[in-house]
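What you see is the complex with one protein chain gone and the rest in place.
Let's look at subunit A:
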Amino acid sequence: MTTTAPPRPAAPAGPPSPPSLGRRVAARLLRWWRQLTAMRTALMLLFLLALAAIPGSLLPQRSLSQSKVTEYFRDHPSLAPVLDRLYLFDVFGSPWFSAVYLLLFISLIGCIVPRAVEYARSVVAAPPPAPRHLRRLPEHTELRTTLDGDAALDVVEEELRVRRFRVVRRTRAHGPELSAEKGHLKEAGNLLFHVSLLAILVALAGGKMFGYEGSIVLTEGDGFCNSFQNYDTYSAGPLVQGSDLGDLCVDLRSFQATYEDDLTAASFSADIDYGPAGSATRDTTISVNHPLRTDGDRVYVTGHGFSPCFTVTLPDGTEPATDECRPFLPTETRTMSSEGVLKLPDLGPGQTDQLAVAGFFAPTGVVQGGLLTSIDPRPLSPQVAVQVFRGYLGLDSGIPQSVYQIDQTQVERGRLVQVGSANLTAGESFTLDDGTRVTFTGVREFAAIQVSHDPGQVYVLIASIGIMIGSLAMLLLSRERVFARAGPGAGGAGTVLSIGSLTRGSGETGPRFQALTDDLQDALTTRAADGARRTTTPATSPDGAEHAEPEAPPR
């Protein structure tokens, strides 16, 4: 039942020779490697990582909101460029943040590999021999018995095997001894945890390389197909080609926002048709917390608002815009008051015949002292306050402009002139000086739609599960070693069992050791009594001859 320990290799001892240059360099490199992979270094790198993440939460980040960064540049014109040169607006993609985590992960590899090897070896190897001084172990006790040494150790072995320890018996200079061990799962958990950390980094990096994200504002009745030209904004990993984008088109049929009595938003949902280009015919409803997942692409509703619609009729009866809707940007989410503009650049042959209907939209409008405000986010009584501009819009000036605003520089230069203004409810119209009629025909909802593709995220999830399982095993299990040695009792009578245990991990070890030794004491007493009854020889017989018949541990 017992295994014998393999002989331990002796340490090689050679005479020291003066090291060559190559060897000195190798030694220096090895020392650096050792330093990098020391627990102490890992600890410092963990601190550095925590520290390095802090500015990313205190300063505006481009990845979160470009507009906040722009605002910061405006508010701190001298400080901002300096911070920018230090990558403080792109902390999580900065070279120094990457340097910290890459060093940490190199250190992690250097820590995992030897531990994995050690682990593999210890799984097959026998528990190590008992230390010389068992009393120096954290838990230690001595039990007295009338059994002889080997019989007493048999009892210990049985008790430990019942408790699922692996047991080795040896006889060394200080007498017969026993080593037992259990809890390899703790170590396996530790390895799983640290390997999963590496895996998560690889999965994240892969996702960043091959992932993309595009967003677009869609008014009810409109649609788009998945290609970078179509998005209002997009970002893509360096290894993504335009042709890699999934074949997906989405049409927004309708959008609903519902509210509680106290105007808390209760749900946003969009009814869409989707499918490959040319046959976007499958319908579904997406909402907050319930995106559409299809072939690696995910489609989300990330926001909503209103698109007021206008009809513009020229004096000659032509309609350059018929029930034309433009999304207005919500300026206040509580009441959904919004601002936007309908730009009509192609009214006539001249560059100065362009028209813009800019305005303020209130889903539930009230006019107080001529000023329109909104009092409810629901479109109960939609109204617009519009200003109509005529002149040059500056769309082809080469400077990109917002689709929600007219170009103020053209107004300042006098090339775009306000020619009328009015407050309109749905269906109302007003006429400009030249007879052009502007009608507020009604309003539709728009949805902000985001399409995301991240091939790494499944692997991130798998690695996270590894982290979870690994941390549970590593933190909640413990590795225990128990050693026992039998020595002669006082005056040569009976045996003194010296027992010690060493535990790595959490938990109270005292009570557990106490329970073990209590059980052992009982078992020893029972066994001694049995032995005394079964044999005529006194159990204290010095040669212990009757013990040639070994007792198999109960299974």
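Following the convention adopted for this analysis, a contact is a pair of C-beta atoms (placed from the backbone, for glycine too) under 8 Å apart; a residue touches a chain by one contact, two chains touch by 3 or more; residues count from 1.
Criterion: contacts and distances are computed from a predicted model.
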Among "C-type cytochrome biogenesis protein CcsB", "Gluconate 2-dehydrogenase alpha chain", "Acetyl-coenzyme A carboxylase carboxyl transferase subunit beta" or "NADH-quinone oxidoreductase subunit J", UniProt-listed name of the chain not shown: "C-type cytochrome biogenesis protein CcsB"
Identified contact with the non-displayed chain, of A:Ser122, A:Gln457 or A:Thr525: A:Gln457
Selected from A:Ser20, A:Ser78, A:Gln241 or A:Thr264 as touching the chain missing from the view: A:Thr264
Selected residue (touches chain absent from view) among A:Arg115, A:His184, A:Arg298 or A:Arg437: A:Arg298
Contact with the hidden chain (one of A:Leu36, A:Ala53 or A:Val240): A:Ala53
Residues belonging to subunit A that touch the chain removed from view: 39-40, 42-43, 46-47, 49-50, 53-54, 56-58, 61, 63-64, 91-92, 138-143, 213, 260, 262, 264-268, 287-291, 298, 300, 302, 450, 452, 454, 457, 460-461, 464, 467-468, 471-472, 475-476, 506-507, 510-511, 513-514, 517-518
